[in-house]
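Here the complex is missing a single protein chain, while all its other protein chains stay put.
Presenting subunit A:
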Amino acid sequence: MTKIFILSSLSLVFVGLYGVLTRKNIVKILIALNIIETGINMLLVAFGYVEGGITPILQSDLSIANLDKMVDPVPQALVLTSIVIGLGTTAFALSLAMRYKDTHNSISIRATDEEGVNV
């Protein structure tokens, strides 16, 4: 199960990289950057995953007895931080894109025929 998570998250990273390397539309580039981030966040969660695990809260004698089965809570805390940072970056980058549209009258990094560039 973890392997599937790891493989799919790494493939998301590569999909994102492909987007950054090939797209000319700056909104698409930003989306590609977001996909990279999502991939890494997913990887982080996957590493903390324990199959058939229980919630990491000490609530009864049973949970103390099964400490090994607890899901690692740290990656989830980290991933929250990471998501918030990603949100801030994306929001700011999109506002830059709007500004870019105003100053350049296009959202392409170069004059191309790519679809959706001329808005």
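A few remarks follow.
In this section, a residue touches a chain if its C-beta (ideal position, glycine included) is under 8 Å from a C-beta of that chain, and two chains touch if they have at least 3 such contacts; residues count from 1.
As a convention for this text, contacts and distances are computed from a predicted model.
Per the UniProt record, the chain missing from the shown structure is "Multicomponent Na+:H+ antiporter subunit D", taken from the list "tRNA_anti-like", "Branched-chain amino acid ABC transporter permease", "Extracellular solute-binding protein" or "Multicomponent Na+:H+ antiporter subunit D". Counting over the whole complex, subunit A has residues 13, 17, 20-24, 26, 29-30, 33, 36-37, 40, 43-44, 47, 72, 74-75, 78, 81-82, 85, 88-89, 92-93, 96-97, 99-100, 103-104, 109-110 touching the chain that is not drawn.
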